[in-house]
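As structure tokens, the structure follows; a few thoughts come after it.
Left out: one protein chain. Kept in place: all the others.
Showing chain A:
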Amino acid sequence: MAPPPSPQMLGSKERSLFTQVVKNYENKQYKKGLKAADQILRRSPNHGDTIAMKALIINCQGNAEEAFALAKVALKLSMKSHVCWHVYGLLYRSAKDFEEAIKAYKSALRLEPESQQIQKDLALLQIQTRDYQGYVQSRRAILQQRTSWRQNWTALAIAQHLAGDLTNAERTLSTFEETLKGVPPKTDIEHAEAVLYKNVIIAEMGETERALEHLDAAAKNNPDRTSVMELRANHLLTLGRKEEAAKVYRMLLARNPEYRDYFEGLQSALGIEKSDVKALKNLYGDYAKQNPRGDAARRIPLDFLEGGDFREAADQYLRHMLHKGIPSTFANIKALYPDTSKRDAILELVEGYAAGEAPPVANGSAEKQPNSDKDLFKISARYFLAQHYNYHLSRDLNKAMKYIDEAIESVPESVDYHMAKARILKHYGDPKKAAEMMEEARELDLRDRYINTKAAKYHLRNNDNEAAIQIMSKFTRNEAHGGPLGDLHDMQCVWYITEDGESYLRQGKLGLALKRFVSISSIFEIWQEDQFDFHSFSLRKGPIRAYVEMVRWEDHLREHPFFSRAAISAAKIYVKLYDQPHLAHGSLINGMNGDHMDSAERKKAEKKARKEKEKQEKAEAEKKDKKAALDLNGEPKKEDKDPKGELLLQTSEPLLEAMKFITLLLEFSGRNIQAQQVGFEVFIRRKKFLLALRTLIASHALSPTDPITHEQMFRFQQSLSKLSEPLSPKAMQVINAEFNTLLPASTDLTKHNDEFLQRNHNSASHVQGYLKVRQLIDPSSKEKNQQDIIRTLALDGSSLEDAVRGLDMLEEWKAESRYKDDYLVAAHERWPEASAFKQKVD
């Protein structure tokens, strides 16, 4: 076989053409690049580097598959070419397979150890994949090639810092500083930042004394005043130099009196104990006087004052806020409500304000604003009371409705009051009326996106997805690919996509629901990738403390409730699909619950639905033909081949699909009990008993009396006793030992369950848990369970949500209709407005 050709073997014309190809690629002149490459290949068809460059360009044009095939050809021809390996790595990088990309870069680097570009590309992937040791090595190599650049030193320090080597990180920063001639001017922002970065590192080493010295010596004129003062206050406080610390905290508060951290710092610096109410009262009193427009100094004392002091302070605070008609007054106060004596005091005060005098009756829409301040005060008080009685800790919806109606009567054009009324209707359990009311609120101020957003959300809660997107479209960029919904995806509008998915889930449209939850997961993937460019951008730009903070935040990005909420729902859908495979076609049966149909009915419904679907698809296909959609950069957008999530549903391995979510949930949201519980559901079905047990142990530690965990423990026990094949003795041993601590083998299950009931007999959700377990232990108890579940409706603490869940249990047990009817009658009596219980009563 002939030796592989290399650039050196090209003629001079081809050599310059090759340079041209590289340039074309860099300038994104892809067509020209391809043309030049083909010119070379006509002469030297086996020139690997040219083929590789061609692959790179083709990849940029969006044809990854062809690109990979070409790159492989190139590599076969030129195994010893760093260009080919580099390109191979770049292709993997663009396919997001960072592991393979790193391998390819490393091969390229072995062939061409001096290449800055390959070294840098490798470094970027190492930090992106958090290979800190590798990153340190790469940054060191890059630094050695150019020691005069400050950012190369900073980059090495960051690498060492992130790798946990604080000592060397500091040393690296100092080594560069020593090369500086004189102190850089105050205007050198890169230097100013590097100084503060070094200070943070010293402080992280626990050498506070030295950190303070360093700060005082090196950061006196640092332009980032806020950071310097915050660091200084912290160091001083840590060192117990309280008087000086207090002085700095006071300076910080003079700059920003609305930051609780500063107040807390000052409190500690002054040595004021949390129990020393008198001293605290004086401290905040002084600040309140200094800051007539401040909120914090007035609001914080309500947290620690008690009794008469509290009443007096609350009176002042509430009067002040309500006189100004500040709509967030209740939102700012409700955190005090777990303390019932404070709650009562607040209620008494505000009821007093509201009762002062009968409200003025507004004459149609003649008056825009309340007549006087006094009226505003009283109306605000009523609005507050409406919110008070609408809040779950102090709920009395009829009273809430009375107060909000009074407020609306006084100010019929108030968006806020109508919005509150919609919330009350929602809590009554009537999402339809709630949506209608929110719609009324929206119409009062069509230009305000906030109320538009609320209206759309309420339409979703009412399962009217069409109306919701219609409303949203008034503020979206509707020419975006995929219309308003496409824009909401582009703009990463997590709340909408999540609520849309949850709405579809309630309607049994599993495909669309899953589609939305998977979209949320994709948005998080984008957010994780977003950091990539900043690994180089931040070094050039300079603010590296913010960069390091970003890296650390990205490390646990997926603990965000935006993610866990969608992930839990997605996993639940997959579990459902596993249990009821026919649901994979259930999205055809729009909204109907396939469970309750016999097979003939189901077939009929499916057939009808399929016809409808074909009709729809045809219409959509025609619409699409009109013009090819462009993405944000004006390039043709990839077509979504599964807009309804039907392909997602048809997975043959729903539990493995679920694992994609479960793994992330358990890694990042382990202290979220719902994450553990849905994890259990997946593991138990996969017969991964050790992993299922682990979730039980975690759930139990989080909440020993959780009713779902209670039920899951029984199911676990049952699964173990009904194994078709025995587990390995070793696994059995571990399971027995661990599970024994939760539910000892000697336990009389019935007795254990009865005790659980006795301890929690006033809580509907616990009684439900008890009944579920009783049904499991003894299926013949069904009759009794169906009767007993009705009794949960009479419990004092029973919520609407509990009652709806109870209804679901009757469905699960396939209860006879008379039990369901009885249940509905009783539930309707207690929640007469709730639409969930209306259907059969009317």
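FYI, contacts are C-beta pairs under 8 Å (C-beta built on N, C-alpha and C of every residue); 3 or more make two chains touch, one makes a residue touch a chain; residues count from 1.
Convention: contacts and distances are computed from a predicted model.
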Can you work out the missing subunit's protein name as recorded in UniProt? Choose among "Leptin receptor gene-related protein", "Exosome complex exonuclease rrp4", "Ribosomal RNA-processing protein 42" or "N-acetyltransferase domain-containing protein". "N-acetyltransferase domain-containing protein"
Write down which of A:F18, A:Y504 or A:Y547 is the residue touching the left-out chain. A:Y547
Touch as defined at the start, partner being the missing chain; which of A:R42, A:K220 or A:K641 qualifies? A:K220
So which of A:G33, A:G325, A:G501 or A:G679 would be touching the chain we can't see? A:G325
Consider the whole complex, including the chain that is not shown, and state which of A:E66, A:D295, A:D339 or A:D754 touches that chain. A:D295
Options A:K96, A:R260, A:K607 or A:K687, residue touching the unrepresented chain: A:R260
Residue of A:E100, A:D448, A:D642 or A:D822 touching the missing chain in the full complex: A:D448
Write the list of chain A residues that the hidden chain touches. 26-27, 117, 185-190, 220-221, 223-227, 251, 255-256, 258-261, 293, 295-296, 299, 324-328, 331-335, 338, 415-416, 447-451, 453, 475, 477, 490-495, 526-527, 530-531, 533-534, 536-538, 540-543, 545-547, 549-550, 553-554, 559-562, 564, 632-633, 669, 671-672
